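Got a structure here, written out as structure tokens. Questions coming.
Missing here is one protein chain; the remaining ones are kept as they sit in the complex.
Naming follows writing order (A, B and C), and every chain is counted from residue 1.
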Amino acid sequence: MSGTPAPPDIIRAAYAELTVTDLAAARWFYVDVLGLVVTAEEPGALYLRAFEEYLHHSLVLRAGESPALVRLGYRVRAPEQVAVAETYFRALGARTERVAAGATRGIGEAVRVEDPLGFTVEFFYGATHVDRFTQAYHLHGANAIARIDHFNVLVPDVRAATAYYRDLGFGVSEKIEDDEEHLYAAWLYRKPTVHDIALTGGDGPRLHHVAFAANERHQILHTCDVLGSLRAEQHIERGPGRHGVSNAFYLYLRDPDGHRIEIYTSDYYTGDPDNPTVRWDVHDNRRRSFWGHEVVPSWYSEGSTVLDLNGRPRPLTAPTEQREASVTIGADGFGEVASDGGPGTGFKLGHQS
Amino acid sequence: MSGTPAPPDIIRAAYAELTVTDLAAARWFYVDVLGLVVTAEEPGALYLRAFEEYLHHSLVLRAGESPALVRLGYRVRAPEQVAVAETYFRALGARTERVAAGATRGIGEAVRVEDPLGFTVEFFYGATHVDRFTQAYHLHGANAIARIDHFNVLVPDVRAATAYYRDLGFGVSEKIEDDEEHLYAAWLYRKPTVHDIALTGGDGPRLHHVAFAANERHQILHTCDVLGSLRAEQHIERGPGRHGVSNAFYLYLRDPDGHRIEIYTSDYYTGDPDNPTVRWDVHDNRRRSFWGHEVVPSWYSEGSTVLDLNGRPRPLTAPTEQREASVTIGADGFGEVASDGGPGTGFKLGHQS
Amino acid sequence: MSGTPAPPDIIRAAYAELTVTDLAAARWFYVDVLGLVVTAEEPGALYLRAFEEYLHHSLVLRAGESPALVRLGYRVRAPEQVAVAETYFRALGARTERVAAGATRGIGEAVRVEDPLGFTVEFFYGATHVDRFTQAYHLHGANAIARIDHFNVLVPDVRAATAYYRDLGFGVSEKIEDDEEHLYAAWLYRKPTVHDIALTGGDGPRLHHVAFAANERHQILHTCDVLGSLRAEQHIERGPGRHGVSNAFYLYLRDPDGHRIEIYTSDYYTGDPDNPTVRWDVHDNRRRSFWGHEVVPSWYSEGSTVLDLNGRPRPLTAPTEQREASVTIGADGFGEVASDGGPGTGFKLGHQS
Partner (left out) sequence: MSGTPAPPDIIRAAYAELTVTDLAAARWFYVDVLGLVVTAEEPGALYLRAFEEYLHHSLVLRAGESPALVRLGYRVRAPEQVAVAETYFRALGARTERVAAGATRGIGEAVRVEDPLGFTVEFFYGATHVDRFTQAYHLHGANAIARIDHFNVLVPDVRAATAYYRDLGFGVSEKIEDDEEHLYAAWLYRKPTVHDIALTGGDGPRLHHVAFAANERHQILHTCDVLGSLRAEQHIERGPGRHGVSNAFYLYLRDPDGHRIEIYTSDYYTGDPDNPTVRWDVHDNRRRSFWGHEVVPSWYSEGSTVLDLNGRPRPLTAPTEQREASVTIGADGFGEVASDGGPGTGFKLGHQS
């Protein structure tokens, strides 16, 4: 890194802005069903936060022609880190754009960049403070969401993307590899949880999902129950279940535009500098579901289009190496065969979910 | 029913006896993993109960050549009801056998019958009392099981089987039908829960599963976590999830011999005489999973062999009418297509689990 | 019992009618905070039910001059059991009154009696059916209540009251006694839970509380959190905690008029005829709180006035024998001293709550 400017001091994944084609349908999903708090509403946009958040928003929904990820937002540790970020990305040859406070409602002065992975990313410090509803329990539904947790993105070259994020100061908590050290996916963090960003191999750049954290598992189960009650169970794509990677209890939903949202609880503390990186073998069926459940094909193959700084969709690049789904899932859509099925040995039949 | 003797006054589903081919492996599964309490152990047999039970056992595992259901046991309300049962089944033309107290360890005088559906069923009142471990919390694992709940059996003609059980005094809590009133499955009870017996259409007579009740959902989730920890996740066949039918939170396991065990919580009170029967349309994807998850094919097609009073396997009869899986699951193993996928309308794509 | 008419076949505790002095305040407490469903609302009265109930109501709140219990309602197994009840209570010398369907909105033909313990009790079968919201999860708050569970009443002579209820066909699940077999409290049931009625020694007749069942403990904890959020924590009288007796997880609230409401989960199945009666020694600090917590004095001493068939308050009779609070709680309001405090021995200091 000698000669390279210092990277900005990033605190954490802070917000995402998505375009949605039907803002009323999106409001139904994120506010009525998931219970996110409306900080502000204006023609064409909704600014939402979770109950324990005091920054203006962690999710912006903006009406648009087609569904897409407009921007991922990372918060930096101090106002002057915005300029640090600008310098850093310029040195990388990335296109950058300084925006004034309020360019995104509730967000202070910021720099937006087209990062080397193809994502539009904003770095900001300033943000409007709003009420933290941690103890406003009378407003919490049975599926209350606490805070945004992380982003997960599809990239064609996970190894290169990991190197990029490590240079930005992220630590690697977990990864999926094979015996040839092909890297299928990686989880990286700034705040002391398992991740602020996960890198999943696939056609990219695309957004795989935005994840929010809940406090207890029953809150996640309740979201499923509510969707069933509303005959809207088609919004449940995968789970609930336990991830092998990260140990978190998860649920994947698809919003009315197909954007994928994860609700997530109980990962673990990673804040010590020697936090061990956990390596999962790509053939261990427990890596994606600790209970051995198959991964539905759509979860591997689908993601949200990413927009550049001009709002134009980014072209996709396919991986040049083998994909996780193809090495673990056969043509029938199911996983590898267990070696023998006896207690405590072998892998589960992917299909026996 | 005029001219027919009165049926016995059945309290509830009380115990099942299974043959297992490797008693040590079965002990690992039922005692080490599931935490059932060993009431008695003898060469070739294990007598197990759950934490809130004070009768001698709710599950007998007996070493045998091949896995099978030996017998389902119903408890009757008084000692003299054993003779009532004998008279009733003789009048039905069923083969019956009176056995002395202790014929099954811990069980009093009983009558065993080959019921009209082809199952060997025992009716008993007397049973040895043992300690109820309800408040022995220091012995409860994180996946503690409270009590046996019900049996689920595969029968070729659900309508005829339902009539047989209604004559025995069972109420129908829920059922799956189509618009032509073809009955695909039915749930019937004596104790005031959703069921003591469920009737599932399929090649029969076979045992679909024996179900145990837990008190809270996290206890069921923990069983999955333990199986993952032990690299024994292949024992998880389906779930955890929420049933549409019965509303219960479920998990289906397969023991080392392939016997299916359900762990189950939170069904509802049915004890008033006018308890409404819930009818589910066979095309409603929420009937088997309220969250719209596909049902794995093995769950529909596999079951345990049933033995007659002489310990010989019962031959199977196939349904003459269409099966639930064939009307709801295509050749690809997945469910019906949703009508349009908009919020609050249509059914879920079975595959989007 | 020879020569006595047969008692009515009671199914369960079904509803209570309370007078409240401020119906709007009561609505806030029962509907806004506890989440009970409003079946019907009319000037001067509210008819409420819990989410899993399909009968018209389990709680009636009626505006009145002073807070009181108007009536306890038991459901009987068939319409003709109403007349059986009338005959039975007349034979006991009790004052009875037949009322037409609709005398209480939603309730069919019934008989009301002034029972020998001094309570006004109604026996009914007919009731209007309404939607069961078991699976209307989008309407369930995080503190959702499933169904009414039991009544608890203060009576001066627990032994006599127990005999009265046993004659009515109730079984005794648990009791608190001392070595002289003085009976301080008893729990009796018809439906197969620990109780439909609890008898607590004290000045009587008074209502101690009406109890509702929730499905899981976190739902009960959430009610506390909501009350804290609303700065209405003074409505929490005792708990949450675990009862020794009944094993249930409990919370006692006081409504704006001082009526005591219990929210309760996880008692156990009692439906077999030989269900063992659990005897607790009055000196075991775990009987009222399995965790050894002191019982607040108000919980022992306060209760709701009971009205007769004419709506006049019943006079109170004091116990002639010693009271539970006086044998276990000293003048300082705290419990007995532990013998030594070592692990696994002795009783807890009541004050060390």
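Here is the rule we use: a contact is a pair of C-beta atoms (placed from the backbone, for glycine too) under 8 Å apart; a residue touches a chain by one contact, two chains touch by 3 or more.
This structure is a prediction, so every number in the text was calculated from the model and none was measured.
Engineer: From the list B:Thr21, B:Thr87, B:Gln135 or B:Gln322, pick the residue that touches the absent chain.
Structural biologist: Among B:Thr21, B:Thr87, B:Gln135 or B:Gln322, only B:Gln135 touches the chain that is not shown.
Engineer: Could you tell me which of A:Arg27, A:Arg75 or A:Arg112 touches the chain that is not displayed?
Structural biologist: In the complete complex, the chain left out is touched by residue A:Arg75.
Engineer: Consider the whole complex, including the chain that is not shown, and state which of B:Asp196, B:Glu216 or B:Glu324 touches that chain.
Structural biologist: B:Glu216
Engineer: Tell me, which residues in chain A touch the chain that this view leaves out?
Structural biologist: For chain A, the residues touching the absent chain are 11-12, 52, 54-55, 75, 77-78, 129, 132, 134-135, 146-147, 191-192, 215-217, 244, 247, 266, 268-269, 271-276, 290.
Engineer: Considering the whole complex rather than only what is displayed, give the residues of chain C touching the chain that is not shown.
Structural biologist: Where chain C meets the chain not shown: residues 25, 28-29, 217-218, 221, 224-225, 227-228, 230-238, 240-242, 244, 249, 256, 285-286, 290-293, 296, 298, 338, 341-349, 351-353.
Engineer: Counting contacts across the full complex, list the positions on chain B that touch the omitted chain.
Structural biologist: 33, 135-142, 144, 216, 218-219, 222, 225-226, 228-230
Just so we're on the same page, only the chains that are shown with their structure count from here on.
Engineer: Averaging each chain's C-alpha atoms to get its centre, pick out the one most distant from chain C.
Structural biologist: In terms of C-alpha centroids, the chain at the greatest distance from chain C is A.
Engineer: Hey, how far is the Cα centre of chain A from the one of chain B, in Å?
Structural biologist: Averaging C-alpha atoms per chain gives centres 41 Å apart.
Engineer: For chain B and chain C, let me know how many angstrom lie between their CA-based centres, rounded off.
Structural biologist: That pair's centroid distance is 34 Å.
Engineer: At least two other chains touched by the same residue of chain B: list those residues.
Structural biologist: Answer for chain B, listing residues that touch two or more other chains: 217, 244, 290.
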